[in-house]
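Other chains dropped; remaining ones untouched in position.
Chains here go by letter, A and B, matching the order in which they are written, and residues are numbered from 1 within each.
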Amino acid sequence: MPLSPQQQAEVEALRAEARETRRVTVPALEDILYRPLKVLDHGFVRVVDYMGDDSAIVQAARVSYGRGTRKSREGRDLIRYLLRHRHTTPFEMCEIKLHVKLPIFVARQWLRHRTASVNEYSARYSRLDREFYVPDAAHLRSALKKRDSTLTLFEMETDAPKATAAQSDSNKQGRGALVDSEELGKALKRIDRLSRNAYGVYENLLNEDEAGERKEPEHTGVARELARTVLPVNYYTQFYWKSDLHNLLHFLSLRADAHAQYEIRAYAQTILDDIVGRWVPETAWAFRDYVRDAASLSSRGLEVVKRMIDGETVTREESGLSGREWRELMETLGREA
Amino acid sequence: MPLSPQQQAEVEALRAEARETRRVTVPALEDILYRPLKVLDHGFVRVVDYMGDDSAIVQAARVSYGRGTRKSREGRDLIRYLLRHRHTTPFEMCEIKLHVKLPIFVARQWLRHRTASVNEYSARYSRLDREFYVPDAAHLRSALKKRDSTLTLFEMETDAPKATAAQSDSNKQGRGALVDSEELGKALKRIDRLSRNAYGVYENLLNEDEAGERKEPEHTGVARELARTVLPVNYYTQFYWKSDLHNLLHFLSLRADAHAQYEIRAYAQTILDDIVGRWVPETAWAFRDYVRDAASLSSRGLEVVKRMIDGETVTREESGLSGREWRELMETLGREA
């Protein structure tokens, strides 16, 4: 369970209080306010505060004195128009504040996004909990890598199969189920054992037992800021993260994408489906249509499409596209490369 | 009056609706929500939305599960500590959205601050109102400049009186009241007449009368995006502006300062006194004590102070300070230079 009983009680105490406000409210989001949405084995996301709704976007686009609009169809059409044409500033008028608990290596990817506000739990001043991430067998298996995949990011480009190819279907043939299961089991045990050992060393360095009592009374222990350096990046941390809707959507477009690492994708998917969908349903819908599921065609890719519509048979050679680009285009169009 | 009767009605309609929320609320700020606070002759600031309060800062500093703290003294002390030691990220956890109407030349200064979100009324697509700023006599007088003040910003530095010196006491002797009044009257008339003429040209270019009717039926008129280029920078524009509290305080520290131009200072003062004071009273109090009214001493300035406390008489020559720095230090200490 992601929260301790005491934390759970604090959350429910907050939820029990109702106040009056003249501000815009979103009942569907209030329904889940403060409550943790579980992600991975010990992580969560919970909404702590929010500002604005779909109508605030409309209001900003028109710089009006009243609410955005009364007629919902007009609002929807405008939101779709704004997102389609990349008029992004009105989406900055909505803001959301999340509390996220996540492994350090996920936090490292997350905080590359520089446009949000962050307050992270400090391992300099506070003791970390014994909580670390172990992938479940299914995800570990799907991420098993082909041994000779020594491709660098750069080599990826020159039409070779890409670095993450090891995780793709084409590489699965090489592994028998039996072998996998044996290797999987070992891998999971290794991750678990090393992580536990690390916490033991952490406690020894702090000279503290689980209850916070001194283990060796005659010793002082090492400062938290140094003791924590032995903990692996699969240990959990947590932060408050506050972002406007435009930058949140940009984050989601990169992190809810199939190319993102599974673990951060799990957080992004929860935010998109369970939070954004409740908060700004019109925007969430337009986002899926115009951003997440949209396709981009290069000028030469567009020429190929025009010729194909005219009934021509186009080959890669005459298209002017590289092998990689050609494959990407055919994949977009749902055709054999 | 800054709002038209219709706009006023829209504002009151919004204020009349009360909704339930589980979020933090600030009743003192709700009291003025949506209502314009008058600034200058035709301008205003009004709060359109907000997120968080003083307790949200405390909560972020501790990354807690519940509210910041129940005991107000502890919260106050922590807020003061954070602000004093420039731990600024917790202040980013509060957000406010303003609707501001202001002269273009003030908007130009305002939007130099790049950390906020903005949606401005578009003079490309919409017609501007016939509203322009004319300083009142008192402010025009206090900004009357000494004729031979050809100082550049750079020359300001080399211990000469500064460029804005014309507006300082030392220059007032040169002007008799009579002269001033005559010149003042002329200046005000010139500003008013030119501004009106500009609007006439604007309407002629648009080929529209006040009611939006075509003036010369056989002509089409010039596009709005070009017609507006004849309007002076004292014309009013408006925008929605959304900022977190940390960046708002930074804005106020520069724009509520005596060195800021009077017109933007008038807006900053209203925001500080009538909005921030209601919204986050503990923070507003700490801001005045540790930022607005605080003094910074250079390492050499500090040496001078230490010696003075020890009863020594220190002269500028032995202080190692430039003439300008010495004067600034003595002014800080409330002593004759």
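Quick note on the criterion: a contact is a pair of C-beta atoms (placed from the backbone, for glycine too) under 8 Å apart; a residue touches a chain by one contact, two chains touch by 3 or more.
Bear in mind that the values here come from a model prediction, so they are computed numbers and not experimental data.
Student: So we've got 2 copies placed here, but how many does the whole thing have in this file?
Tutor: Oligomeric count for the entire complex in this file: 4 copies.
Basically, only the chains that are shown with their structure count from here on.
Student: For chain A versus chain B, what separation do you get between their C-alpha means, in angstrom?
Tutor: 38
Student: Where on chain A does chain B make contact in their complex?
Tutor: Contact set of chain A toward chain B: 3, 7, 10-11, 13-15, 17-25, 30, 33-34, 49-52, 56, 59-61, 63-67, 89-90, 92-93, 95, 97, 99, 117-122, 238-240, 242, 244.
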